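Here the complex is missing a single protein chain, while all its other protein chains stay put.
On to subunit A.
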Amino acid sequence: MNKPLRRVAIFCGLLIFALLLRDNWIQFVEADSLKNDTHNRRVQIEEYAKPRGDIIVDGKAVTGHTTTSGSDFKYKRTYTDGPMWAPVTGFASQAFGTTMLEGVEDKILTGDDDRLFFNRTIDMLTGKQQQGGDVVTTLNAKAQAAAFNGLGNKKGAVAAINPQTGAILALASTPSYDPASIAGNSTQDSQNWTKLVNDPNQPMLNRALRQTYPPGSTFKIVTAAAALDNGLYSNIDTPTDSPLPYTLPGTSTVLNNEGDIPCKNATLMVALQYSCNTVFGKIGADLGQSKMLAEAKKFGFDSTTDTPVRTVASNFDSKTMYPSQTALSSIGQFDTAATPLQMAMVAGAVADDGKLMQPYMVDQLRAPNLSVVDQTSPKQMSQAMTPETAQKLQQMMENVVNKGTGTMAQIPGVTVGGKTGTAQHGVANSALPYAWFISYAKTDQGSPVAVAVVVEDGNANRDDISGGGLAAPIAKSVMEAVLNK
């Protein structure tokens, strides 16, 4: 009987061998993908098993942590002034994941980043708990407060940058939400989450980076830059060739201005001061789509930006348009759409003599022992226009604030340039228009701040909605906050 016995022995050996092979497959070959599977709760447990690092503004943490009991997760995120900082921090929720800086810099905050390997190893050897690093932002607490409080109960967004570096100084979006209310994984957190997700006002939408609005008249800055850069007009004080009324090329549609304003053959200076649709619409049509598109792209349109939180791309149509559509696009209507950050970049490029800086909101990434693991250095994105063009535009924008539509943004003793915008939207422009204001302030050391404000207010009286009325005061207080710092 021994021959079959030996065969059975081999068979039993093969059974064990098959098990060993299978075990190697799941615990070695597939191990990493199983281990990091998003549904594998260990990922979250590990993440919340140690306190996260902090997000720091002006040397003070706007985040914190607290311990929880009766849960898989030991530490829970807390936020100081959560709603105000939500567009910057995003949330780190035990139940719902992470977004914005909490998401992009998650590995630094949890301490899992490769750059913290050395710290981790030391912690492991000395038996200390792994610690998370800190994210030091470029934001300015006073400017942020000014922006958030300025928006108040209105729906809208503010983005402010330092034109010389691209550092983001304020990033507000209203209505906002408190990330602390969804940081845990309790029933209450779930209810809060459901409420936020189903809220028609989209409180969790980061309007400053992730929502595009028709920029309306504020886009005329880009159009003016295109006209000057391309030599269509070289002097801002000589009359343009602009009929009034202006019939859109190839159509019988007449483009109108808001009110009875002196736009016939107006100079660029006057046209911007009064925000003449006819002048800038014709410039757009005269330059043509390709030149307008090229100019818009130099300002950052049609591409996303990583701040490092990724923005949505602002849009100037690259698909073929009729000249009439190009004309409308050039006054910030038709398909043209921009994020508030994009428009702040436009104002910033003008203020900084045509240099467009890469916007960023993370200044440093810091290891738990406060050593700097990454320092962002300002980077130029493009030369949006020639310095001469920029200086001409500065004169025009300062003129708008001095005696045009933007007088509400005047700051005594400070040079301020700005542009209002009131963007029509909705079917047959029936929806309440968006009020825009973009501006910059200038001192003798150059411009420390450029800001874009958009207000979409369903409660306001339609006639009151104008960039100058609703948005300019907010821009002014943000600029003041930066200047008085």
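Throughout what follows, a residue touches a chain if its C-beta (ideal position, glycine included) is under 8 Å from a C-beta of that chain, and two chains touch if they have at least 3 such contacts; residues count from 1.
Criterion: contacts and distances are computed from a predicted model.
Peer 1: Just to verify: the chain that's not displayed, which of "Fe-S cluster assembly protein SufD", "FtsW/RodA/SpoVE family cell cycle protein", "Germination protein, Ger(X)C family" or "Sugar ABC transporter permease" does UniProt list as its protein name?
Peer 2: "FtsW/RodA/SpoVE family cell cycle protein"
Peer 1: Contact with the hidden chain only, please: which subunit A residues?
Peer 2: 1-9, 11-13, 15-16, 18-20, 22-24, 26-28, 30-35, 37, 39-42, 45
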